[in-house]
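Supplied in structure tokens, the structure appears directly below.
A single protein chain has been omitted; all remaining protein chains appear in their positions.
Letters A, B and C mark the chains in the order given here, with residues in each chain numbered from 1 onward.
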């Protein structure tokens, strides 16, 4: 039984960590911090946790207390993990950061997209990008994990087999992505109100979104020439779920794409390649850590269409964070992540 | 490890049994029947179950095969369990019926509400009404369980402490109930279409609903004079959840209602009395077997208002069925029912 | 063509006034004020108005400019109309206040519920409560209208025939009310987020809500002995709509309730009594000024159940405000309010 803490636990990824860890046989949540809610019991804020964490209350973040734990999750806005991660690592505490702080390897690029200086460039060298399907072995030995973003997870897992096999024109990739509103966090903003966001659909950030450089970096790792990507995120009127629809132009040598995907992911516990002709639904992964994929070639043309769905709060955040933890500590990779999706 | 079967598994209560039992340490689902879908794999119909029941397929119901199991759940329309239950019981198989077939003790009353003759009146004597908060000891020794309906569960648990203590005018109870659309089942009916049921709210069955006699029978068991109940169900634009708002006139001798409720349910694993002043949300029990209650006395008047929420598919159906199974087989009452609700 | 202004136009009742008045043949909107958005064009904030009010921009409120108009609507938080109404009336401008400022006749009662002193008690004497079905003649001659609240409209129209006829026990009325989230306004609050409010249902204010004294005052106007009312509002996961389910105990002398309701509302352009046995849906009035009613007597008992639906932003706010304006200026009562509800 290892002891873990959560920094910044009031948001959706924080409470999702609690929900999932309540079922984890090897992990005890000792601490959860929040400056704004210090003193409040977690189950007063999240009544679904009544009966599970009845004594756990939000506390002020305290580096010393956190440094006594085996691992600490950061479920914070960007910038916070920069400030604390180094001290924790020095104490031997592993850090699993769900924010964007260590996702980009290039501190300058990070500064450009986040409008502030990078607060811990010295740690970038050892931060491991926590996409197990790409970096499982590195994760096992990592001290500091950058958990991938939600869109980046869905997009990378969809393009991975095609790029690794060199079967598409990597200079012209398109990722048309749709997300439920929890992707925007728990902040009280007018556009996220039910009265504004339900019964409607819209794109946003069509001219540039912070997940773009992260996706591009990840796709470049899969391919020997630089990728060109158009990424348009959309807001769908639902709580959870990401659906990425991916388009690429196929090389003449492209063969059986269904077999390509099935083989690439044959041993992946959390990637499910559906039968040919399928259309995965986001609800099939609601509350669950699976990425479900289908690959199409409309009318036998030279365009491949990949459909990729995840739960943005699970495989796109907290579930993937726990999958990383399991790898780092030698637990069963599926520990705490076994429950089927909630459907209907 | 006991072996169980599910008769009529294509509906929402059937798939919910599968979802929950996938996490049960002591139960193996051997058989699931469906006349219409025989031969279809359950995970082709419910992709959330991919990876969990990969070899399980719907089969034609076969009394002999079912009779070899330890227990059989009926997740069928009314009438089906009547025909099969006797034979299974004779084979020593316990029967847990989620339909209405054995809920009313009076076969004539049953016939009146269901427009057909009762098919197994001889079994009514031994059928136990599976509301553990009322009948836990009987359930432990039962062979045949009638799992309560969804509205009846929410309403009975809300009125129970008041009626047992004799603190309200039982002749004038009001239950204003709201349900998500899964309460209407998975049948393809126009009023259940998203385009018809979302962004709207309506009552139905205001002049008489089949759950009324079941609720009345249950409330009468709690009180020494006959209860009078007005029950109005409503359809809320959501997938899961029941919210019962209960009204009763208090006796002069009514004292600390909060303490009354807390004491009555102190040892109940699946009833959660919230702090005074609370308003339980249905989402706090989404996917979970808890009934969450709050009790109010507006402006200190002589009217008590009880707020009661459940997930209609869990405590209102499949979860309660498993709770009964656990009691019947001596398992931990919470086995398979531990996961927190999915929120947000 | 009269000239009107709107004070506080950025909220949902403000934009709804604009939407409806765009179709009004006799009204020109000259001014719309907002301190926070002064200078912003209304169609930049509400793109559905592009092509309708292309030159209209929010401006700082200016009593002199407003005083030059024929009528001014207040779509403001409580307290604002108190400060401005008097000066406008002195200039001969009629005031139609959609806030709570002039709804309660008793300034002390108002202070108690709104936690501040009443700012214009001298105007209470001439303020007319703008429920046309009760006060049509007074409205025609009024200078200052208090537009009823949304819940109060649905509840009063449902109880009106019963109370006027003296057919129910007025000491024990129950109003179980459900509202879409626009009832909470356009403020950015966590509980109104789609991720919090959708797929859930809850009561709120069960121990006391600001609409209670307004409803009670209105019901008392219909009955010769004081009414006793239990009022529990609920939040339904939808944008618009109120469904009031009303319960009362009938007198022995109660006869044909269907006829009672039909006769009472025979000449009302915006109250629709549905055929016996009906269950009105809130979507049947989406965007429309109708209150749709049905009356039930479950199992022939002595309890009457009235179902009453309105669109909270139309008959519950902006549409009723325009209905009042039409009466005050001698226009067709339905002017600007003719369009059928949007369904599906």
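What we mean here is this: contacts are C-beta pairs under 8 Å (C-beta built on N, C-alpha and C of every residue); 3 or more make two chains touch, one makes a residue touch a chain.
Quick caveat: nothing in here was measured; it's all calculated off a predicted structure.
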Self-check item: Selected from B:165, B:197 or B:271 as touching the chain missing from the view
Solution: B:197
Quiz item: Among C:118, C:178, C:234 or C:283, which residue is in contact with the omitted chain in the full complex?
Solution: C:283
Practice problem: Using the definition of touch stated at the top, determine which of A:31, A:156 or A:282 touches the missing chain. | Solution: A:282
Exercise. Pick out the residues on subunit C that sit against the missing chain.
Key: 12, 15, 18-19, 22-23, 46-52, 182, 186, 198-199, 239-240, 272, 274, 280-281, 283-288, 290, 292, 338-344
Quiz item: What is the set of subunit A residues that contact the non-displayed chain in the whole complex?
Solution: 172, 174, 176, 178, 180, 195-196, 198-204, 206-208, 228, 230-232, 234, 236-241, 243, 245, 247, 249, 277, 279-283, 286, 294, 296-299, 301, 303, 305, 307, 309, 344
Quiz item: If the missing chain were put back, which residues of subunit B would it touch?
Solution: 12, 180-182, 186, 188-190, 192-199, 237-239
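Methods note: only the chains that are shown with their structure count from here on.
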Quiz item: From subunit C, which chain is the farthest off, judged by mean CA positions?
Solution: A
Exercise. Round to the nearest whole Å and give the separation of the Cα centres of subunit B and subunit C.
Key: 39
Practice problem: Would you kindly tell me how far, in whole Å, the mean C-alpha position of subunit C lies from that of subunit A? | Solution: 45
Practice problem: Could you give the separation in Å between the centres of subunit A and subunit B, each centre being the mean of its C-alpha atoms? | Solution: 36
Quiz item: subunit A: which residues touch two or more other chains?
Solution: 12, 182, 199, 239
